[in-house]
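All protein chains but one are shown in place.
The chains carry the letters A, B and C, assigned in the order they are written, with residues numbered from 1 in each.
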Amino acid sequence: MARIVVQEAPFDTAAEIARLTAGRTDIGGIGLFLGVVRDTAGGRPIVAMTLEHYPGMTERALGAIAAEAETRWPLLGCTVIHRVGRLMPGDPIVLVATASAHRQAALDACAFLIDWLKTKAPFWKREEFRDGSSAWVAARAEDDAAAARWLTPRRAAAE
Amino acid sequence: MARIVVQEAPFDTAAEIARLTAGRTDIGGIGLFLGVVRDTAGGRPIVAMTLEHYPGMTERALGAIAAEAETRWPLLGCTVIHRVGRLMPGDPIVLVATASAHRQAALDACAFLIDWLKTKAPFWKREEFRDGSSAWVAARAEDDAAAARWLTPRRAAAE
Amino acid sequence: MKILYFAWLREKAGTAAEEVEPPAGVRTVADLIAWLSARSPGHAAAFADLATVRCAVNQDFAGPETPIAPGDEVAFFPPVTGG
Partner (left out) sequence: MKILYFAWLREKAGTAAEEVEPPAGVRTVADLIAWLSARSPGHAAAFADLATVRCAVNQDFAGPETPIAPGDEVAFFPPVTGG
């Protein structure tokens, strides 16, 4: 059962790892991805980024993505935390963590989760520029391509 | 310049992430792998694992692996910490963390580093079983295969 | 029927949420978009380029042919950009 959280507050990566592994000794590897707000967008400096989401559907979509990962890989734990609201460059924005007996499953599931999250979870980013203007971020074709490569699983789940 | 550490002591994952990102706002993603000692080996319960290494060559080999990753992906930071000595099930054994402007580079470099580390860094594991016996771990053909897939880069470095 | 708008569709439509009662002939998402577009210039602007509009019916992604019914929650938004 995956842990899915959508929140404005920062998250505690170490606490999330501890929670994933608490009391277990069957985990051999943890894959983790931490997304961070960058200070530029398309070469333009940004001062802040605001994340809007669709309450209710967001948790549902993240849960479905995590459930899909759990059918594809033998996961012993899975955490997805996504922040919303106004964030600054350098702020962590998303955490994906996966635990498995073997590293390949953990790493592949982690990459899968962030790729699918980017194209299937209802979040929208608005970037604020130095001159006071702001703009909604356009979806990227690369993200669609990254998500699409999981439609035909490339490698077996187990190491 | 990668941060390479070989030590007996536990490491602090949160501190390592903080160190990787300290004072920068150009990082968009951090890929992280945490290896943990499992409580079974080939179906047999283990009570401890001792890691031997080749002081000097180990740091050199890890540095070469990290340098190779830095030529393949546009990394903004890279940390590899490997523990040696006697560890218990549940103990973290290895940390690989990579930072890049984009997630794909960070995730791919992280997977590359742990795959190559498993086949090119001079560490040897000895497992202790419940009955008091112990045995050196044999190298796994799967690890060689995982490392070999990086000999022909599959994807472009940049997103 | 509850209609939700997110991101720039919200800004263009001028509302985040509205309750509507479309006539009986409005049976699909495509029908609904055509009907909503006639409500105001803002609505028309929100739906002007359908290539950049995505839809969810009762919080599941939906396409133009997805059927809709009274009581449904229908959301319109741009392609997602989280992560």
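Everything below uses one rule, namely that a contact is a pair of C-beta atoms (placed from the backbone, for glycine too) under 8 Å apart; a residue touches a chain by one contact, two chains touch by 3 or more.
Not measured: the values here are computed from a predicted model.
Put simply, the hidden chain is in touch with B once you look at the whole complex. Not every partner is drawn; the one left out touches chain B at residues 35, 51-54, 56-57, 60-61, 82, 93-94, 114, 117-126, 136-140, 143.
Just so we're on the same page, only the chains that are shown with their structure count from here on.
Fewest steps needed to get from chain A to chain C, stepping only to touching chains, is 1.
Measuring from the averaged C-alpha position of chain A to that of chain B gives a distance of 22 Å.
The geometric centre of chain B is 48 Å away from that of chain C, both derived from CA atoms.
The set of chain B residues touching two or more other chains comprises 103. Those residues of chain C in touch with two or more other chains are numbered 83.
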